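One structure below.
The complex appears here without one of its protein chains, the remainder shown in place.
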Amino acid sequence: ETLRTLSDYERRAEHHLPAEVWRHIQEGSGRGITLRENRAAFDRIGLLPRALADLDGSTAIDLLGRAHAAPVMLGPVAYQRLAHPEGELASVRAAAALDVGMIVSTLASVTMEDIAAAAIAMAGELGRRPAPLWFQLYLQPLREHSLQLVRRAEAAGYEAIVLTVDAALKPQGITLPPGVEPVNLAGMPRPRQTAVPGGRILLGTPLAQAAPGWDDLAWLRRATTLPILLKGAVLGEDARRAVDEGVDGLIVSNHGGRVLDGVPSGLELLQNVAEAAAGRVPLLVDGGVQLGTDVVKALALGARAVLIGRPQMHALSVAGMAGVAHMLLVLRTEIEAAMAQLGCPEPRLLCPERLVALS
Amino acid sequence: ETLRTLSDYERRAEHHLPAEVWRHIQEGSGRGITLRENRAAFDRIGLLPRALADLDGSTAIDLLGRAHAAPVMLGPVAYQRLAHPEGELASVRAAAALDVGMIVSTLASVTMEDIAAAAIAMAGELGRRPAPLWFQLYLQPLREHSLQLVRRAEAAGYEAIVLTVDAALKPQGITLPPGVEPVNLAGMPRPRQTAVPGGRILLGTPLAQAAPGWDDLAWLRRATTLPILLKGAVLGEDARRAVDEGVDGLIVSNHGGRVLDGVPSGLELLQNVAEAAAGRVPLLVDGGVQLGTDVVKALALGARAVLIGRPQMHALSVAGMAGVAHMLLVLRTEIEAAMAQLGCPEPRLLCPERLVALS
Amino acid sequence: ETLRTLSDYERRAEHHLPAEVWRHIQEGSGRGITLRENRAAFDRIGLLPRALADLDGSTAIDLLGRAHAAPVMLGPVAYQRLAHPEGELASVRAAAALDVGMIVSTLASVTMEDIAAAAIAMAGELGRRPAPLWFQLYLQPLREHSLQLVRRAEAAGYEAIVLTVDAALKPQGITLPPGVEPVNLAGMPRPRQTAVPGGRILLGTPLAQAAPGWDDLAWLRRATTLPILLKGAVLGEDARRAVDEGVDGLIVSNHGGRVLDGVPSGLELLQNVAEAAAGRVPLLVDGGVQLGTDVVKALALGARAVLIGRPQMHALSVAGMAGVAHMLLVLRTEIEAAMAQLGCPEPRLLCPERLVALS
Partner (left out) sequence: ETLRTLSDYERRAEHHLPAEVWRHIQEGSGRGITLRENRAAFDRIGLLPRALADLDGSTAIDLLGRAHAAPVMLGPVAYQRLAHPEGELASVRAAAALDVGMIVSTLASVTMEDIAAAAIAMAGELGRRPAPLWFQLYLQPLREHSLQLVRRAEAAGYEAIVLTVDAALKPQGITLPPGVEPVNLAGMPRPRQTAVPGGRILLGTPLAQAAPGWDDLAWLRRATTLPILLKGAVLGEDARRAVDEGVDGLIVSNHGGRVLDGVPSGLELLQNVAEAAAGRVPLLVDGGVQLGTDVVKALALGARAVLIGRPQMHALSVAGMAGVAHMLLVLRTEIEAAMAQLGCPEPRLLCPERLVALS
């Protein structure tokens, strides 16, 4: 059967992955309410096509002063060697080939330096400037370790730091098979939960103290001149404060429904955050994006771009770099078709008037 | 098992069609949201019967100055020989036998001249004036080819041109088996998508330039004296402009959910368009019509008539001309029964007061 | 497995009935929307129990000047010998045993005289006055035949005439097996649909002319002194007019979802009709009643009593008279339990304040 859509890749991926890895990638926390909402929120929004419009334009956007060929990036997804032996190297080569940016996780299973090198090499082969690479930071128990990560990212040419703040107390969720490791954290200690029955479990323990706070953000702001994006702050008031504290962009995300179950969909959170941020910084959003129509909906609701998470792992497991590249081509083609059918040949023309609530 | 309803035909059709053809006929784009909405919109509307009313009347309507025996037409459906060797010839004979009009697709698998001749012959046998035939136009890359099609339609006795504007960038979706071809387009070039990875895909390419624009409508308006109906313009403002530009009727349609997924149902779009058109031209609607009650709902919401798409192919595949004729008889009988139970023995008596939202 | 609820009987009935009879009993018209709504409307309404209330009371009601032990009657259901060889005789004996009234259909498969005699005999054995029997009238093509039916009902002791007005054009739906016949209509002609393809189908045909009109109601009002109830007039304005024309009660019904698909549930129609009738005549309602909680909901929304249709046939098929009697005992027990838990030990205490919309 031919692979024509991102959900074709998803279906196929189940047969290419060990059961435990498949479960790990797909799972949502709790009863999976947020996971389902991430998709359902897109499906509840309808589109109003405009007939007979002019279709001269392109999908290009500007983000933090840099041109992106399309309003899509590969989101940070840990341990990509779970899905394919080449892991992040395959993903980043595909992203480079399709001129799509990528956010590399702290928990990458390939070093950030090797990933950056692969991107540059691929872009070189194609005679293009590489698409942007950003580094996603999980704060480490010791600030010096966090700082080491930032410095390495700066040195390797990453163009922004994405500080993820929503997953501090998330347990790991899978036993890593041999050869899959958080190689960027080699030599650093990892926090762990140690509950005393009847006593404190999380609140007030060292684990909770290690969770990122506003002071950590302020520290990071001082520590680097790279643009900082906050991933996972979803309240209007938190978004506003973060902008006041100097972040350069916000990634509206519920972590793919993997942390607190019951959080509304990324798409709905986006609407609150967009109001609060009032255009002061660009917004990205993720959670459930699978179709070109999803992307145009997010853009019409105020996102500058979207991230895709799980589809990377699906495509990677099915066909490595070629899978990710084809998956990105499918998505980009769908975006263009949707823009054309809406009569909006530029991202900035996508606006709430093109949307309608489906009943 | 006896065939008593249009969905009986649908169920049976699956066993009469090659899997790929069945999938092609049934499919909706994307996640099938629009496809499902087309049906769900009818199912959400309830009917309020009026007891003890007088039942003297008929289903006849007037459309563009011509009497139609019932508020139903066969909509344009390409390549009907996919469903039955006689293809459009079987459909048009059935339509003629049941005194129901038909819209012939640009992509018919029988020439428009042969279809028109079959309709006239059948009406002659029954000693009746033939029911109306309209020609559905897909604009061709070269205007001279579009003009050739219009001239042939005029010559063959087609009574109106239906310009479909919602499917310019829709890929074909099926590999045509031998013997099934767009015979009306013999000798004309067909547009094709040629994406360069990393470069432009649709927007700004020749393919996008060939999509119909307002200038094309203006050209067509000048090119023929036949009535023109626009199929697939679903925004109030597009409808208004089209009427200003001289179209004689509007067919509110999301192309059976086959193009942009997420477009609301035809029935809901109808309500917007009806407001915008404000009675200046007659409105037709399609998408999901399967029952007599669907037809009365559409009429009560402002449609003059409905088109049926897929049910033609279902009935055709099950029993050729006899199938389509029986399917049309079932539908016409259901329409009469629904009108009787509503106490509305004339189409013009169907009004929003007979409807109620179901919860 | 023990039979503890009416749906236990329903489930079991499927194994006691020929497939075609089962389908015939269960079926709804069209897509079954009304059929499902009949149940769903009950399920959408929640109940607010009142704690610690006094529980001294009973389920007895007054209807047309007559005491009924419970707010429930067996509704008119044709051809009960389809479900059990004793047919209506078994049902009426069970009703008499449980002191529940019954409405006998024009299309009973036992003569109305034999049914009445069986009811009297059973009540005699129990040393009680028989519960009320009403006769349901389908108008016959010739008025003299309708009159004959009314006169026979008067003579046999039926206490009211129920004129059903919603099913005039409903096709029969099942081929009657040998021995099951409309014995009350022996010697009378039956109307039949004879469509000419391409010509008139129902509207304006003799069949439509034979459908009951307001003039027929006026005639019936003059023809008998028995109370008349109208079954199937569901619009507020029709209800009002019927009361003006002298009917003594209204049975709000969509015929169990068997006629026009899309009609709202009986329970929802009840609320409109209750407003229009403004207490001038008692209201009954049917459609989907299966539980004691359904009955209290209907009463709280303005019904004096409910009818049950299909559950008669289910219980009859499972265990004949004993089945119907047990089914009625189950329902009466459930009604009492629900009234107790609501703190409403009398039907008149059931009011909208005990209800709440479930989300």
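Per-chain residue numbering starts at 1, and chain names A, B and C are given in the order in which the chains are listed.
Methods note: contacts are C-beta pairs under 8 Å (C-beta built on N, C-alpha and C of every residue); 3 or more make two chains touch, one makes a residue touch a chain.
Please read these numbers as outputs of a predicted model, since none were measured by experiment.
J.: Considering the complete complex, which visible chains touch the unshown chain?
T.: A, C
J.: If I consider the whole complex, including the chain that's not displayed, which of A:G28, A:G87 or A:P264 touches that chain?
T.: Missing-chain contact among the listed residues: A:P264.
J.: So one chain is hidden, and I want to know which residue out of A:G232, A:G249, A:G266 or A:P345 touches that hidden chain in the complete assembly.
T.: Missing-chain contact among the listed residues: A:G232.
J.: Looking at the whole complex, which of C:A19, C:A186 or C:L358 touches the chain that is not displayed?
T.: C:L358
J.: Which one, A:L64, A:A208 or A:L349, makes contact with the chain that was left out?
T.: Looking across A:L64, A:A208 or A:L349, the contact with the absent chain belongs to A:A208.
J.: Which listed residue (C:A97, C:A167 or C:L284) would be found touching the missing chain in the intact complex?
T.: Per the contact definition at the top, the residue touching the missing chain is C:A97.
J.: Footprint of the hidden chain on chain A, which residues?
T.: Against the left-out chain, chain A lists 30-31, 33, 37, 44, 165-166, 168-169, 195, 197-198, 200-204, 208-209, 211-214, 216-217, 230, 232-235, 238, 242, 259-264, 268.
J.: What residue numbers in chain C mark contact with the hidden partner chain?
T.: Chain C touches the missing chain through residues 7, 43, 45-59, 69, 97-99, 126, 128, 291, 293, 297, 325, 329, 332-333, 336-342, 345, 356, 358-359.
One rule holds for everything that comes next: only the chains that are shown with their structure count from here on.
J.: Looking at which chains touch, is this a line, ring, star, complete or other?
T.: It is a line, because the chains touch in a row without closing up.
J.: To the nearest 5 degrees, please report the angle of the rotation taking chain A's Cα atoms onto chain C.
T.: Rotating chain A by 180 degrees superposes it on chain C.
J.: Based on CA centres, what chain would you say lies at the far end from chain C?
T.: Comparing chain centres, A lies farthest from chain C.
J.: Quick check: how many Å separate the C-alpha centres of chain B and chain C?
T.: From the centre of chain B to the centre of chain C is 43 Å.
J.: Please report how many Å separate the Cα centroid of chain A from that of chain C, as a whole number.
T.: That pair's centroid distance is 60 Å.
J.: Give the residues of chain C that touch two or more other chains, as numbers and ranges in rising order.
T.: Residue numbers touching two or more other chains: none in chain C.
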